[in-house]
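To start, the structure itself, in structure tokens.
All protein chains but one are shown in place.
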Amino acid sequence: MESTGIIIGFWALAGLTVGSAALVFVVRNLLHAVLALVLSFMGMAGLFLTLSADFIAMAQVLIYAGAISVLLVFAVMLTPLASRDNGNSLFALPGLAIGGAFALLLMFLAVDVDWPELRDAALADRAFADTIEAVGRSLVDRYAFAFQVASALLLVALIGAIALVREDGAP
Amino acid sequence: MSLSVTLAHYLAVSGVVFGIGIAVALGKRNAIAVLMGVELMLNAANLALLAFSRFGAAFEAGDAPLAGHAFVVFVLTVAAAEAAVALAMAVLVYRHRETIELDRINLMRW
Partner (left out) sequence: MSAALDPIRLRARLAPRTLARGVIAFAAFVALNVAIAALVVSGALDGEWYDFRDLGLGVQQLREWLDEQTADQPGWLTDILRSTTWLSYLVTALLGATGILSFVGGVLLVLIWVERRLIGRIQVRRGPNRVGPFGLLQPVADAIKLIQKETLIPVGADRVMFFLPPVLVFIPGLLVWAPVPWAPHMTYVDTNVGVLYLVAIGSLATLAIFMAGWSSNNHYALLGAMRTVAMMISYEIPLALSLLTVVVLTGSAQLSAIVEWQSVHNVWIVVLLPLTLFTFFFASTAELNRTPNDIAEAESEIVAGFHTEYSGMKFGLFYAVELGNAVAVSALTAALFLGGWSMFGLQEWVPAYLLFATKVAAVYFVLVWLRGTLPRFRLDQLMAFAWKYLIPLALLNLGVVAIEAALFRRWEGEGVVVLGGFALANGLLTVVAVRGWARFLGYAPEREPLLRPTLTTGVGGLRAVDRMRTTR
């Protein structure tokens, strides 16, 4: 992962992701925070692309930016009398401290631990060409049980969400 | 700035986004904002998983060369399901209490 293109791409996308995630905390309007979150999702999708995970990147855009953000916006819209000022709770400063501590700890771990990682030639050999077929195969072959459980989970969540917000008597 | 992008860079980005997610999840008043923090944390975990899948030398590329990718698919699935249920509950709580600020929803009985 040495070429200038990847380096520029990584730093730009990482800056976008982290910057918009920080914006989620800082902006004063809830809907602007949702927009910043969507921007962070797109930055993440770009980072997934630099990791040669094309299927996951497209799935990320589709699920997160396309569906979950619409869910969030609908939830904001269905709660009209709630405050939309994205205010901080009483636990804001301790929350910031804990979050900052976690971030620093993980950064330190990332830099300091001697990860058993591939470099240079072995890394280039490992570049994935066809993730969608390999992921699909493993989902129905090796992880078939987890696949079935996940689909059952989705079904339960779907029915549960509908059952929760249903008005009595409505279809 | 280093002259190549390694696993450490991706893990650092993942760590920072995770930390920001914790700050948002703990520090915001609105339940929907808390859910946004949780989504950020899940995204950071996905990034770490994919980074290890790309750079990791710890397992042979045998019959599960993209185990990290499959794991991420499940994390995406669970995140979507959890977001749906959490927002449904938020809307339901709003109907009863006319607010979804977590500071106000602090009674064990209505």
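The chains carry the letters A and B, assigned in the order they are written, with residues numbered from 1 in each.
Methods note: a contact is a pair of C-beta atoms (placed from the backbone, for glycine too) under 8 Å apart; a residue touches a chain by one contact, two chains touch by 3 or more.
Everything quoted here is computed from the prediction, not taken from an experiment.
**Q** One chain isn't displayed here. Which of the visible ones does it touch?
**A** A
**Q** May I ask which residue of A:24, A:65 or A:103 touches the chain that does not appear here?
**A** Checking the options A:24, A:65 or A:103, the one contacting the hidden chain is A:65.
**Q** With the missing chain put back, which residues of chain A would touch it? List them for me.
**A** So the residues of chain A touching the missing chain come out as 2-5, 29, 31-32, 35, 38, 54-55, 58-59, 61-62, 65-67, 69-70, 73-74, 77, 129-132.
The working rule: only the chains that are shown with their structure count from here on.
**Q** Can you give the whole-Å distance between the Cα centres of chain A and chain B?
**A** 6
**Q** For a test of understanding, state which residues of chain B touch chain A in their complex under the given definition.
**A** So the residues of chain B in touch with chain A come to 1, 3-30, 32-33, 35-37, 39-40, 43, 46-47, 50-51, 53-58, 61, 63-67, 69-70, 72-74, 76-85, 87-92, 94, 98-103.
**Q** Taking the touch rule as given, give the residues of chain A at its contact with chain B in the complex, in rising order.
**A** 1-2, 6-7, 10-11, 14, 17-18, 21-22, 24-25, 30, 33-34, 37, 40-41, 44, 47-48, 50-53, 55-56, 59-60, 63-64, 67-68, 71-72, 74-76, 78-79, 81-84, 86-96, 98-107, 109-111, 115-119, 122-123, 126, 128, 131, 134-135, 138-139, 142-143, 146, 150, 153-154, 156-158, 160-162, 164-165
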